[in-house]
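All protein chains of the complex are present and in place, except for one that has been dropped.
For reference, chains read A, B, C, D and E in written order, and residue numbers begin at 1 within each chain.
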């Protein structure tokens, strides 16, 4: 039996409900995704994470699609299925194409390979990077 | 004593030299970076990696700066210092700003945090992602 | 078809059976968990791992609940579902509350985020830590 | 040449200075640690991270020492030297002993080993954890 | 709904079909494994990865079984279920025994444990390794 269950909207405290409403209106969705329902078990973590997520993922020097692609690249390296699926979907909703996702995966694979070649050969820093 | 030493251009075999020349002319640099000098200990890996790197990192649906940012994001997750320093420099050379790098790091941090919240709470896949 | 199958108690060798009995009596459980049944495919690994696990997880300067929380934090970072579920259950059995698990997950997320900020900015060691 | 340099207190913007002051007074230290000086390159990340760090690491169901130990356990798994050194020091400052740190490291090692045994043997979830 | 679907042989482009045929004849199998069918969504990645995989995994100074065992060890560390299952099967097909797989898993677990003891204690390099 799983230890944590998702907190549904109708059983949520007022504090949690407020965040849920903000999630639905900001994201223009009808249903709160499971991620937010689970971390609602800890209302402080819910509030802090939602507020950080909004700040970090909003358009800045980098556009929103690029940020989602970076997010998925990290999740792919960590092998987090939920994170890969939900943020790949978010990337596409914001305008990414399957070609863009494919190229991001290729870069992610390449970087993971080359990172290990660097470690395996114990490559020394070039003077100019010191 | 380190087991592998960098292969310098003057001691390189013809096969290795050819790749070194291509690296310098494609990248418009005077000196082959240490990464390539170390993996030149295994000429097959050198050839294969250089040819893959060129293909993967070239402009496609994603521009070159975005690809470098994704590359650094993965290297940050893996904690590979050489990779972070050399590809952060590459990103800047290709037009990235420090603000763009900072935002990429922020997304990388956020994704790593949220990935672990997902695992910790064992969040179930939403129906729509199945 | 999976390559390894769990070794059940009735088909176990005497050496394996002895460890199984010790697991059940030490843990006060009726059924050997799958983890031990699978690694029983390699009786040496079974014996060695059970003996290490008992030594490492027993009360010392740290109490057993704290040790289980640390164990889960690592498993969350590694994304190992079996490990998270079984040791979260163990933590609760030994007295942890859901609030304690939630706070452990929040710290685990935060540490993973901050670790990557450190790598991304290539933060230098403060003098006093050298 | 490193791309990011630490932001010193005398060159900091008012926004950054305010966070720096809070760090020094909350932690009762004279000098802002390098971590905060580096991420001050991105004032939004500085503010958000400091505020999250204070919330996450404060005494709750878990005491502050336990939280620091969990933090170090994660940093050890990620191999982040700065994070290990600074938070091991923080743990000791808050009351942890070297014995407690040693036991935390032993649990961290054990969990990393057992996580891989689980993956290697592809251990199936026991019925009771489903 | 998953974003990527496997490309089946009858719907594949000529470029993809050619790689599929080579996979089947080199591996002496009737059906292309899912891995190749999925990455066929990006024909360049398919071609490049298949050609690299053949080169890297072929008998050299190390025999093919040893290479498969190393491949699985890495996949176990990364917790990649598909990779563990498919390459454990490949290892067995090429002559590995279950005892060899078990010993590889034991070494992988041990290395993961000891790696963390090294990080936790911040072990300094011995003079002779410098």
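Everything below uses one rule, namely that contacts are C-beta pairs under 8 Å (C-beta built on N, C-alpha and C of every residue); 3 or more make two chains touch, one makes a residue touch a chain.
From a predicted model like this one, the values you see are computed outputs, not experimental measurements.
The shown chains contacted by the absent chain are A, B, C, D, E, with contact judged over the whole complex.
Although one chain is not shown, part of chain A still touches it, namely residues 72, 76-77, 79, 81, 84-85, 101, 104-106, 108-110, 112-117, 119-122. Although one chain is not displayed, chain E still touches it through residues 2-4, 6, 31, 33-35, 38-39, 41, 45, 49, 52-53, 56-57, 60-62, 66-67, 69-71, 73-75, 77-78, 80-83, 85-87, 89, 97, 99-100, 102-104, 106-108, 110-115, 117-119, 121-126, 128-129.
Take chain D: the residues that touch the chain left off the picture are 79, 85, 88-89, 92, 98-99, 101-103, 105-106, 109.
Keep this in mind: only the chains that are shown with their structure count from here on.
Traced through touching neighbours, the fewest hops from chain A to chain D number 1. Chain centres were defined as the mean of their Cα atoms; on that basis the chain farthest from chain C turns out to be B.
Centre-to-centre separation of chain B and chain C, using mean CA positions: 34 Å. Computed centre separation for the pair chain A/chain B is 21 angstrom, with centres defined by C-alpha atoms. Of all residues in chain B, those that touch two or more other chains are 2, 52, 56, 77, 79, 81, 85, 89, 99, 101-106, 108-110, 112-115, 117, 119, 121-122, 128-129.
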